[in-house]
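Taking it in order: structure first as structure tokens, then the write-up.
Only one protein chain is missing; all other protein chains are in place.
Letters A, B and C mark the chains as written, and numbering starts fresh at 1 in each.
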Amino acid sequence: MSMGIGVIGAGWIGQEHIRRLTERVVGANVVAVTDIDAERAKKVASDVDARALGTGQEVIDDPAVEAVVVTSWGPTHAEYVLAAIAAGKPVFCEKPLATTAEDCLRIVEAEQAHGRRLVQVGFMRRYDAGYRQLKQVIDSGGIGTPLLMHCAHRNPTVPEGYHSAMAAQDTAIHEIDTVRWLLEDEIVSAQVITPRSTSNKYDHLTDPQFMLFEMAGGARIDLEVFVNCQYGYDIRCETVGETGSVSLPDPAQVWLRSAGQVRTEVYQDWKDRFADAFDVELTEWVRAIHDDGEPTGPSAWDGYAASVISDATVESLHTGRVVNTQLKDRPDFYG
Amino acid sequence: MSMGIGVIGAGWIGQEHIRRLTERVVGANVVAVTDIDAERAKKVASDVDARALGTGQEVIDDPAVEAVVVTSWGPTHAEYVLAAIAAGKPVFCEKPLATTAEDCLRIVEAEQAHGRRLVQVGFMRRYDAGYRQLKQVIDSGGIGTPLLMHCAHRNPTVPEGYHSAMAAQDTAIHEIDTVRWLLEDEIVSAQVITPRSTSNKYDHLTDPQFMLFEMAGGARIDLEVFVNCQYGYDIRCETVGETGSVSLPDPAQVWLRSAGQVRTEVYQDWKDRFADAFDVELTEWVRAIHDDGEPTGPSAWDGYAASVISDATVESLHTGRVVNTQLKDRPDFYG
Amino acid sequence: MSMGIGVIGAGWIGQEHIRRLTERVVGANVVAVTDIDAERAKKVASDVDARALGTGQEVIDDPAVEAVVVTSWGPTHAEYVLAAIAAGKPVFCEKPLATTAEDCLRIVEAEQAHGRRLVQVGFMRRYDAGYRQLKQVIDSGGIGTPLLMHCAHRNPTVPEGYHSAMAAQDTAIHEIDTVRWLLEDEIVSAQVITPRSTSNKYDHLTDPQFMLFEMAGGARIDLEVFVNCQYGYDIRCETVGETGSVSLPDPAQVWLRSAGQVRTEVYQDWKDRFADAFDVELTEWVRAIHDDGEPTGPSAWDGYAASVISDATVESLHTGRVVNTQLKDRPDFYG
Partner (left out) sequence: MSMGIGVIGAGWIGQEHIRRLTERVVGANVVAVTDIDAERAKKVASDVDARALGTGQEVIDDPAVEAVVVTSWGPTHAEYVLAAIAAGKPVFCEKPLATTAEDCLRIVEAEQAHGRRLVQVGFMRRYDAGYRQLKQVIDSGGIGTPLLMHCAHRNPTVPEGYHSAMAAQDTAIHEIDTVRWLLEDEIVSAQVITPRSTSNKYDHLTDPQFMLFEMAGGARIDLEVFVNCQYGYDIRCETVGETGSVSLPDPAQVWLRSAGQVRTEVYQDWKDRFADAFDVELTEWVRAIHDDGEPTGPSAWDGYAASVISDATVESLHTGRVVNTQLKDRPDFYG
């Protein structure tokens, strides 16, 4: 098999996905690329013997394109995903699915109108080996009914353009999806608590933020988002249930004993920490599209829910209040 | 040296302290014991060649008693501590210092009137090797200014008499003291969030409880109290600062590889987990009284603060609101 | 790119490699399969739309076959590898390269006569992330000059056909290659010490065996081979240098706290433990053949050296003496 893929957006993440689809994923073939920067599109396309096209719509319309990958600027996601649905082509969209809950909802409705799942959202943590083991232990009853989850999401630093709302929209959105998936339950409220901010940051930024989420079933989630923690990219997750607890391990790294210490390295970059997860994500997506014609990963509904919940989180950051999430009823279409 | 000690209250913790003072602490000699159960007092006293006396006041008045240990029922603590202060004798009082903030305050005032520290409260975690390392790292600037602290306090189970307010008064009170000591800062508000309760418990009990504390300096503390976690007695503490984080290690236990697993034991009992801390606590107390005539450990003020803060925590449990702690100004007397 | 691959031997490991080449390795295409069991060859070939051929020679001769994978019964390896060299086709041969040092040497000589590297031997540990980090630390001087290496190779159990010489020939052969690669030095002597044997085994089997190797540069290696250790498949390696030591980590697995223990799973199978290493091994082999026409992994010389050293190890098992390895001088051809 070899599925023709069109990529819309050839920036950093687009190039990464093109590289993965070319070098790491069996059965995929990037055939068309577009970017707002036509020169960049040409350069990237020529590296993999793909066509550089002028617009996202041209990519979607290209007969050789059997499935679409959307890695353009966030505000353009909705347009391209809707166009792919209109064309009846499977589309893998990097998070966020859209920059407003309304646009997410339009996608959800369009997909339902189409009658079959076409959309997958790029929440790659569901493909991380550690998280999958975590889910397996939870699902198998290894810790009993989950009651609490303690999470941390730390980056060594962020660029100056990062603003306080992005802690929810860009960073916590990964845990928002992960929690919903791990617990198979919905988040009903969000609250942000703001500790003293680090001095290693921009004046405009509230960092760290301590977030609290409540699940419909009563479990409570706490999440430290700290994007200027200095020391590394570090992801922690412990789920506590009625009879035990299960935790993500630190990544396996060699242990060095020297100069009076036992030590191991911490990743500095999410691209390294989740490199394998990205490979598995695209591999399984291509395989599912090829075998069944529809994706099995995070759905448009998951993208919509993450959008609503991160909006509620930002609202809490601004108001200081607990904010209830106002999700529509989940359509049967999404199981 | 050998300091004569009188013990008021010969129940479980009283007997434990008598045993420690006799077998583990150099320079101490239990000379008098009393208990509400006169037979028990006689039995316990005769085991260590001490006198059994009829009342706490008699113990305090005994000329051979140079320092007093109060391990009686909580509601009687204030009376005996005040009597020891009146007699000008050093007194080690198990937590709580008193069962009301008002009584704690009376002790604080009596001690100040006396003009020298006489009171030490039994917050033994300050003597645990792990917590001391944690404090050393924080004090040395190893993690920069602390911003967050993530704690868990888990017991395998509790007796039926344990009720929801005790999560703050009996259990979290240890973290309340530890946090104030580690960060050298005061707690200004408390909030309790109540996840779905475990089904492995009594209907009357809200368990786990998730507590949030705010420090005057802006650091935020979260604490899971889960007293029916089933699997063991487990204490976790991570302090996150501007440049790094430092965590309590699990106690050192041998690693067993067998039957498909790598495993190590979890303590089932706080008495085992903090056995060394109790030894060090009493050893340093006896040494300080002997050398300088006054204690260096947790003070009456610390006992008062813990009382006010645990009251605020219970109030939040009942009201669901953030409750500001209403501490008096700290007297210069307490540094 | 898509390189045509012919596979000789469709038993368990052959099928695994076919699956990997088909599902996990980009740029490879299994086009021809043979097996001593013609029915099995047909079945396996049809699953991947390859041709089933009658003999290994036919596979090698097939014009569509650009590179050969030899996964047949060990005693047939030399014949097929020599035939591939004669045909001038790259050949990946599962270990052992040949069952006698003489046959390995014939391959080494044939390859040199050919004038370019064609042979790669299946020592997959060089592709394991942990071992690669170990090598990186050693190469970067992180532990100073290596002096000692402590290794263990444990299997939960082995089938009854496993005999005592296989501890060196089949099991320790992985460490023999790994040590030579990690230290970039040659093994000059081998010694086997035989502890009391486990009772969980066959009477004919000496298990565990404790092996000692001496490097030309003076470093010493010890290796516990224990193939009926019951509890799991467990690989340990610590290299001790003049200024520090570096150790393989246990694989990252979630930590479960339950029933009084903290625990993590141990792999039961080398196929799981080294699954990623196998993927990387074949991916890099295909890439190297495609890009440069010759392999970069373990060479025929490495296969020859491993054969001589494992023979010496078996001799020591039988004689109880230290046995010097009698390697030919390393040809310049092999760097």
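The rule is short, and it goes like this: a residue touches a chain if its C-beta (ideal position, glycine included) is under 8 Å from a C-beta of that chain, and two chains touch if they have at least 3 such contacts.
It should be emphasised that the depicted structure is a prediction, and the values quoted were computed from it without experimental measurement.
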Identified contact with the non-displayed chain, of C:Asp35, C:Asp128, C:Asp170 or C:Glu224: C:Glu224
From B:Thr55, B:Gln133, B:Thr157 or B:Thr319, residue that would touch the chain that is not displayed: B:Gln133
Of C:Pro195, C:Gly293 or C:Pro331, the residue in touch with the unshown chain: C:Pro195
Residues of chain C (touch criterion as defined above) contacting the omitted chain: 144-145, 147-148, 150, 152, 193, 195-200, 208, 210, 212, 217-220, 222, 224, 226, 229-231, 240, 242-245
Absent-chain interface as seen on chain A, which is shown: 230-232, 234, 250, 257-266, 268
Touching residues on chain B - with respect to the absent chain: 22-26, 129-130, 133-134, 137, 142-143, 243-259, 264, 276
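We adopt the following convention: only the chains that are shown with their structure count from here on.
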Geometric centre: closest chain by C-alpha means: A
Mean-CA-position distance for chain C and chain B (Å): 58
Centroid distance [mean C-alpha coordinates] between chain C and chain A, Å: 38
For chain B, residues contacting two or more additional chains: 230-231
